[in-house]
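Apart from one protein chain that is not included, each protein chain of the complex appears where it belongs.
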């Protein structure tokens, strides 16, 4: 208040108010002393010269400091971050490089028949290099070290993202089919996908266009064969696939998802097909259902219907998949299967949904930062039928109870109890194995 | 102007001109007021003390700011950059680490005889870690995931670069032989190297010294066997190789290159040799030419002559390679082959040449930055003859037409049409297959 009054008075006093500058009061004082004769004309001139020179020098020094400061506080051209793995990107968005991976270490104990050997395994051990180049181009190479040679190549593609919400890919990647297959193995609710993954479309080398919007996605692609398919005198197999998803509700805590997938495949030179399925456990390596090699198969066609929802900590999803197999000799075959699952986060998190599939969990409070992570209980029923006409692949249904603990967004511990309710037909007709399985996982 | 006049007058007025410093005019004024008695001696002393103290303090503050500023604008000790992959280096040049890779996704359709199966493949999927340590030492590890186990190990070496223009390597790397083999698969003009790559020397474990100057290179090495060669009771094979190149003209848009390569190899315990060649396509996996296993081969010797040129957007290269095989039983054998190719950049770029081999293309204007990338048309004739004495490996010649599109320095799309003009001898005698092949590639 005092200052303001002083300034007001000063303003009134000054006949010709001038903008103050640093040290202007000395100029004013000298002017006054010159006006009242205390300072002579010659002295005045000398003082003014010195004053001007000093002010000029001060301004120059200030400019130098400000230039250096501006330079110093500028954010770096390239930013590096890590929260598991590595992410490097240029400030202008022109380039980005990410390095990451995952390890899933499992152990299983089995009960009932058939005999399955208790044991352990590294289920997946992957590294990937992924990035963006020259704004509009993307790339990825991901390898799984648990596989042999070329069959370990997972994503290996190039993409163009220069159109809004549209991605065009060329290389090796997943066919657009089935919600549980599109969802990364890092993020599926149970250690293994449900029995209808007997009809998974897998990865093939091809080209695909995907439109991704908040409330819908549409993908369509043309594919050759798998990375590990060998050449030779016969043509490799090829296929085409499309998937459309619609999410009329899609926000952070509420999702309604509907999806439809179509997948056609010609078998090429191998001229056969085989469908099989493990009892939702991978360690024993036993296919509880198996059509064996079905001869003279020219092509087969899969259709899948998907429904899923998230309501706060509750989530549910279900899929029905049917596969029609065309044979040159013998009647056509139809196999199908479905599953339904529900999960609940005891700690209140919501399942993450984006671009027509589920993503990772971010705990409300991490272990190591005062929290207990995220805890999820889940239940699943699944069934698949590989019996038709002369093919006796077997039919099975199973119930799975799961508990997930996510101490941090990069970690997960899972315990699953799988009860095969009944196997009907096939090599294990009438048997009812049970599985207790544990997993520790890091992934980023 | 006014300022200058004022300063001039001031200069004249001042009997003893003193250098001005920040705020010196207040000192001058006080001196004047003291001299004319307006300020008393006691007041003068007090003012001077205050003035000195303030000036000292101001100087200290300024020094602190300048020190902090100097620290703040200093470039970081470690610089990180990405334009595809990752490059980290210390400012003093002591350490450098690079991470990169490549993926080539191919598709091919075949015509004519023999039957070759249309299909797709990931041709190469590589990661590498490479760098410099303690100024003078280099290292590299590169792996190709399309191969099985140890055979996927490509470059895996240690190098010493402490001498000017001289590199000494130990580990696994390419023998110094043949221009098209020295040129990385990322940068060769067509999807596959020409037919004489039947005589490629490949990679072996060994030691090599390479002198690299602008107008010439000279490399010589001593090698054991390949990474995947197994031990046992018999000695592994070994070899020696040398390559000299001369580039009397070598600037950004004009190159004349001449080269000569010599490569000797003893077969060791396997005591045999085999030469074979695919019809400039890899997907079908069919060797159109194949000597089969030639028994009782003690050693063979390869000689290669190279010529190449760049004239603005035009480039051409040709090689002739001959292989002499010594047998313990049966006459000695001579096989040979050659190719000639020419390319033209429709968009005006020049092929990049350095250290006796060709490098990558940098488009004049990238896609995504207002350009259309680089476009190159190329034509190649190649032939190889694996018939001699009792060996009926076949002879073939082929014509290849290629179109390359490089949207950015890290990307490439290639379309090749290969016409096998005639196969003479061997398992596919008289057949004339044709190949249409596409590739998408990212590499950095």
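In order of appearance the chains are A and B, and numbering begins at 1 in each one.
We take it that contacts are C-beta pairs under 8 Å (C-beta built on N, C-alpha and C of every residue); 3 or more make two chains touch, one makes a residue touch a chain.
Nothing here was measured: the structure is a model prediction, and the numbers come from that model.
*Asks:* Touching the hidden chain in the complete assembly: which of B:234, B:334 or B:429 does that?
*Replies:* Hidden-chain contact among the options goes to B:234.
*Asks:* Of the residues listed, A:125, A:166 or A:244, which one is in contact with the missing chain?
*Replies:* Selected residue, touching the omitted chain: A:125.
*Asks:* Can you name the residues of chain A that touch the chain not displayed here?
*Replies:* 3, 6-7, 9-11, 13-14, 20-26, 28-29, 32-33, 36, 38, 65-66, 69, 72-73, 76, 80-86, 99, 101, 103, 105, 107, 114-122, 125, 127, 145-149, 152, 282-286, 366-369, 407-408, 410-411, 440-442, 444
*Asks:* If you put the missing chain back, which residues of chain B would it touch?
*Replies:* 23, 26, 29-30, 33, 38-39, 42-43, 45-54, 57-58, 65, 68-69, 71-73, 76, 78, 80, 86, 88-90, 94-97, 99, 127, 129, 131, 133-137, 139, 141, 143, 148-150, 152-153, 156-158, 162, 170-172, 204-206, 224-225, 227, 229-236, 268-269
In this text, only the chains that are shown with their structure count from here on.
*Asks:* Just the number, please: Cα centre separation of chain A and chain B in whole Å.
*Replies:* Distance between chain centres, rounded to whole Å: 33 Å.
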